[in-house]
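Comments concern the structure below.
In this view, the complex is presented without one of its protein chains, the others remaining in place.
== subunit A ==
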Amino acid sequence: MQCSFVEHRNYKVVYRRYASLFFLVGVDNDENELAILEFIHLLVETMDRHFGNVCELDIMFHLEKVHFMLEEMVMNGCIVETSKQNILAPIQLMEKTS
């Protein structure tokens, strides 16, 4: 099993593969790589909960929703919220009203 971390210049890329989709995260050298792996999984699970069995097309056609979700989770490189409920609450609210 190939290592999920690739070094590039003085950054690292952490990636995780889900079927045909690759999630890549760029981090600096002193970031905890294993935690980033977990974070990628959290993101996928959150999207899964929102879209229901998320697949590539969901991400494609609802790009702005994915962005909103990501905005609730990460800001400027720092983790905001790790509870799926808290992340999805504002998004679901907006969907109901619009």
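Here is the rule we go by: a contact is a pair of C-beta atoms (placed from the backbone, for glycine too) under 8 Å apart; a residue touches a chain by one contact, two chains touch by 3 or more; residues count from 1.
Quick note on the criterion: contacts and distances are computed from a predicted model.
The protein name that UniProt records for the chain not on display, among "phosphoglycerate mutase (2,3-diphosphoglycerate-dependent)", "Glycosylphosphatidylinositol anchor attachment 1 protein", "ALA-interacting subunit" or "AP-1 complex subunit gamma", is "AP-1 complex subunit gamma". Although one chain is not displayed, its contacts with subunit A can still be listed: residues 1-7, 32-35, 37-39, 42, 60-61, 63-64, 67-68, 71, 75-76, 78-86, 90, 93-94, 97-98.
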